[in-house]
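Below is one structure, written out as structure tokens, with a few remarks after it.
With one protein chain withheld, the remaining protein chains of the complex are depicted in position.
Order of writing sets the labels: A, B and C. Residues in every chain begin at 1.
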Amino acid sequence: MEYTIEMLGIRKEFPGIVANDNVTLQVKSGEIHALLGENGAGKSTLMSILFGMYQPEAGSIKVNGKEVTISNPNVANELGIGMVHQHFKLVEVFTVTENIILGMEPTKGIVLDKQIAAKRIQELSDQYGLMVDPDALIQDISVGMQQRVEILKMLYRNADILIFDEPTAVLTPQEIEELMHIMERLKAEGKSIILITHKLKEIKAVADRCTILRKGKYIATVDVAPTPEHEMARLMVGREVNFKVEKGPAHPGAVVLEVEGLEVSDNRKLKAVKGLNLEVKAGEIFGIAGIDGNGQAELVEAITGLRPINAGKVMLGGNDITHMSIRNKTEKGIGYIPEDRHKFGLVLDYTLAENLVLQNYYLPPFSKNGILNHDEIEKYAERLIDEFDVRSGQGPSTPARSMSGGNQQKAIIAREVDRSPALLIASQPTRGLDVGAIEYIHKRLIAERDKGKAVLLISFELDEILNVSDRIGVIYEGQIVNVSDADKTNENELGLLMAGSKKGGEANA
Amino acid sequence: SQAAEATKTKVGMVTDSGTIDDKSFNQGTWEGIKKYESDNGTIEATYQQPDNEAETDYLNAISDLVDNGYNIIVTPGYKFETAIYKAQDQYTDTKFILIDGAPNDGDYSTDAGPTYKTGDNTVAIFFNEHEAGFLVGVAAALSTETGKLGFIGGMEIPAVQKFGWGYLAGVKYANDTFGSNAEVVDYVYEGSFNNVAGGQQLASGMYDKGIDIIFHAAGGVGVGVFSEAIERATNGENVWVIGVDSDQYEQGKLSQDSDRSVTLTSARKGVDVAAYDYIEAALNGSFPGGQTITLSLADGAVGLPEENPNLSADVLAKVDEAKQAVLDGKVIVPSTQEEIDAFLK
Amino acid sequence: MHKLKAFLSDDKNQNRLIPFLSIILGFLVGAIIMVISGYNPLAAYSKLLQGAGLYGNLRRFGETLVLMTPLTLTGLAVAFGMRTGLFNIGASGQMLMGGFAAIAVGLLVDLPKVIHLPLAVLVAVAAGALWGMLPGILKSKFNIHEVVSTIMMNWIAVWTVYYFVPTYMMGKYNTESAAIPDTASLRFEWLTNLFNGSSINFGLLLALASALLIWWVLEKTTFGYELKAVGFNRDAAKYAGIKVNRNVVLSMMISGALAGLAGATFYIGYTDNIKIGELPSLGFDGIAVALLGLNTPLGVVLSALLFGIMNAGKGFMQAATGVPNELVQIIIAVIIFFAAATQLIKRWLRYFARNEKKEKANGGEA
Partner (left out) sequence: MWNLVMSIIPLSLAYTAPLLIIALGGLYSERSGVVNIGLEGMMGIGAFAAALFTVSMQGTLGGATIWLALVVATLAGVALSFFHAFASVSLNADQVISGTAVNMFSAALTVYLARWITGSANVQIKRFFIKTDVPFLSKIPIIGPLLFGNAYITTYLVLAIIVLSWFLLYRTRFGLRLRACGENPHSADSMGINVKNMRYTGVLISGALAGLGGGIVIMTYAKEFSQLTYNGLGFLALAALIFGKWKPWGILGSSLFFGTAMTVANMSIIVPALKNVPNIFLNTFPYVITLVALVLFSSSSAGPKASGEPYDVSKR
């Protein structure tokens, strides 16, 4: 069988780390080839090399049997290689069309011919069922549509080899399903696909073969169909992984968080949360299921104080905290693991230690009378690093920017959990993380619950919601439309509720 | 020639707020010094242009010169008064020529006012700018066709004010004596010496009002005034500028090869001649140390330029008459606000 | 030798070396220009340093320190803003207002020196802070870019002084205020005598103390932690419960206060009066000082000292050798340019270090 892509003996070093060490990847034409590995295993690096963004120190690349040097993304494009990056590379203030044609713009004379481009894009969009509006601004469209724009970019350039770097991390279950269909359609059209994902289920669903990396090294390539999930996980992590979230029954106590008739606007000043009611009790994990854009972000930001509240009431442990400052809310016992860790969760230019005290730097023992105690901060950081297994190059003094996403997330969790707040809000806490890290984070959330804390979990992933929560609320168009016990519902029912099909008066939260 | 070098006297100058090429008294003074250098070859000249205008800056500049063997120092501008007051005692072997000011300690805290002292190694030189202003005022009143005149000063510093008062007096004198009918419609201070665009805009506004002659005493602002006048003259309008300090006839030329200039005349102030003469005095032993000297029309140090191609013979004759009246003491040209107020009444 | 090489290839050492190498390169370029225009660079530089008092002339060295004083403070003002994510291009206006306020206190009230001087200084600091506060408020309330508003504030300061000085505190001439009485002056007889009659003033100590204070605030206090957090990532700071808007305003106020203090050291320590119609260029020079000093307080002090030496010595250099003093400005600009072009210098350093390696390797073979 002819390989479309062959990467042989690839080596790539970064200061202090070998990201790829003699890695081999062989992709057959017309297959979906998964690439699996823990955070930092070297997947993105390998793909960046294939796409011409990095040059390897050793090894060779063959495309359709011919040895090539991919010195920059242009060369990759010419070889028919396209890539959807882990972090979208879109110009937010441009339209969909402008983003897609960038670099290959059709012109009439010297004037851009956007009409022609838009038509072509519409055709491609229809052909693959991508449903994008060519004239929309990127900043106005959903993450899922942004991703489909990224796909269109590749199709517009007639790419035959498509690389997807963690495409599903930011998608809702529905969007993931759509994406899987799209991939299959692409495959049917004869395209080869390399798919990076941490979700074994997805690999099982669409991939033909899977290459596994661990700590920069090539481990194995397996046929997906005969290989069970736990076997792939074992190859990836190097030990047995426990998938079933181990948790005992919940012992709910008093109501900790009570939200009543909450109304909140989004950035465009439109109503996003419309008279929402919610109760979370001590000792339980309350999961909120819902499709992105139904008011989750606004709800959480309103509770934590990041966003003003138009109407309604938020009570914490019986105290009205509706209009308290962020700091006061934090002090009253709210912990928050934000969805966007680079925007809210971390000051990337601060060290790990400085980030670990972001919520309590002003309290003893970290400071006294406004004067920081660096020794105490360092000691504290060392303890958390140790306890939560946060891995970094230089310990407490590592710049947060240089840490891996998984470890950045662990640092945030360490910070929020260690304060042991009465209410812990976790928004997409495992997005983009590998199974090992996810397992760990779930354990910590459950441990908090068992300590008698209230946990509010927001996730687009139904699996996570179903596995971790004790009670589940479905959010739809800014309201909790249904609440049920986790063991009395299932994926199907939730999916229907999330799509708004069974909106009813059962909002008994 | 080594020996000749060694015997050359080093003459240094320090500029005040303007630059060495400000087309005003810094440049004028420097030109006087350079002229002496090239005429006689007995001196070697340099200048210092401090970054700031504090007394300390001036003292430092002076010490930089003195420490490098410069023993005649020329300083144009009233801003040097207190610095020279100190320097003249500190460097007794150095001769100071202070133009436009008299050394004093700047202490206004007592009712008696500051203590003035011109040291034996210092000469303080003043000019009767108002007399020059007076003559150009007469010339303007006699030359205007619209009967409307303008004055644009830079900042309200003494020299500029005196030019302006003299100008007002000259216009009135011409009206009274020669029967002209001119009025200074706009009499303004732009507020800076560097707003070129502002100068153009002011001049444009004045010319639009029908003013046809503007006397500027405003440094860089005047550059804008000339700019506007030249453009209008090129377009066939009959507008004029009266220059200041030096003969600004060249500045008013319409273009490279034109022999027309918008410079009606200039209110000349002979800082160059003063610098030249007192360097000469210092070198040949006749330095009037300790004196405060006022240079006037009578000394030929202020007045109109030699050549005034744009003034008619008739006007020139009458200006000469006016000049004679001043020289004869028949007219005392006002040089303070009170005097001008009285004069105009 | 390979110790040197190892030293040179370390990134941290490279960063520390860059300012010094930039200075050397700046002087080199200056030398080339002098040779082209027919001057002797060695003589000129020697005179430059002599003029700045580095050969032991205490009075001249005093003047160097005098020139360094306001630059240290405007440099700190800009650096402090930068560290907190603000580009304060209005240090000049804040400095002018500070100086104006100090002069006003000096002239309009009559008090013994122990009260008068501190009062004048404090009012200067307050005036600078006030002038910084408005852009801060505009930024936090209306999202108006501080570069625009501080440029406007600069000119408003100029015209404010232009109006009030002749109206209320005129000296002998319309264009400047009267000189302040000794009771409001930062100069002290003993200090002047200590430096052989130089115009050195107490402002130097205030400037150095400010540098220390700013360092302490930024590195050691929770307030500094908050300010830097806001500078690095506004959203995360907000998340951490830090009052972002208040911090923006405070940061602009502190930056303005430093510039205001610069005004005090300049106008009641150096010039003794204030002239109308001009914007002190020291605020803009502060940008260069801050940047060359890598926006750290110690760096600012050192680079202000460099500027002080250059500015104090250039007149002497010109008088002695005829080299026009604009050359000093050119050298400073080149130094700043190289300080910005860190990558270029790093490239050269690495090249140097690598060549060393090769040589060693070759040596080993032979």
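We take it that contacts are C-beta pairs under 8 Å (C-beta built on N, C-alpha and C of every residue); 3 or more make two chains touch, one makes a residue touch a chain.
All figures in this text were calculated on a predicted structure; none of them were measured in a lab.
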item	value
Visible chains in contact with the missing one	A, B, C
Listed residues C:8, C:227, C:288 or C:353, member touching the removed chain	C:288
Of C:149, C:177 or C:296, the one touching the omitted chain in the full complex	C:149
Touch criterion as defined above, residue of B:231, B:299 or B:339 at the omitted chain	B:231
Hidden partner chain, residues of subunit A it touches	51, 53, 72-74, 77, 83, 85, 87, 89-94, 98-99, 101-105, 107, 110-112, 153
Residues from subunit B at the interface with the omitted partner, ascending	19-23, 27, 186, 188-191, 194-198, 200-202, 204-206, 208-209, 220, 223-224, 226-228, 230-231, 234-235, 251, 253, 255-256
Subunit C residues that touch the omitted chain in the full complex	37, 87, 89, 138, 142-145, 147-149, 151-153, 155-156, 159-160, 162-164, 279, 284, 287-288, 291, 324, 326-330, 332-334, 336-337, 339-344
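Here is the rule we use: only the chains that are shown with their structure count from here on.
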item	value
Whole-Å separation of chain centres (CA-atom averages), subunit A against subunit C	46
Distance from subunit C to subunit B - Cα centre to Cα centre, in angstrom	37
Multi-partner residues of subunit A (at least 2 other chains)	none
Subunit B: positions in contact with at least two other chains	none
Touching residues on subunit C, where the partner in the complex is subunit A	220-225, 228-229, 232-233, 235-243
Interface residues, subunit A side, partner subunit C - complex	304, 306, 325-328, 330, 336, 338, 343-350, 354, 358-359, 361-362, 367, 370-372, 374
Subunit C residues within the subunit B interface of the complex	51, 63, 66, 162, 166, 171-175, 178-179, 181, 199, 270-272, 275-277, 281, 311-312, 315-316, 318-320, 322, 325
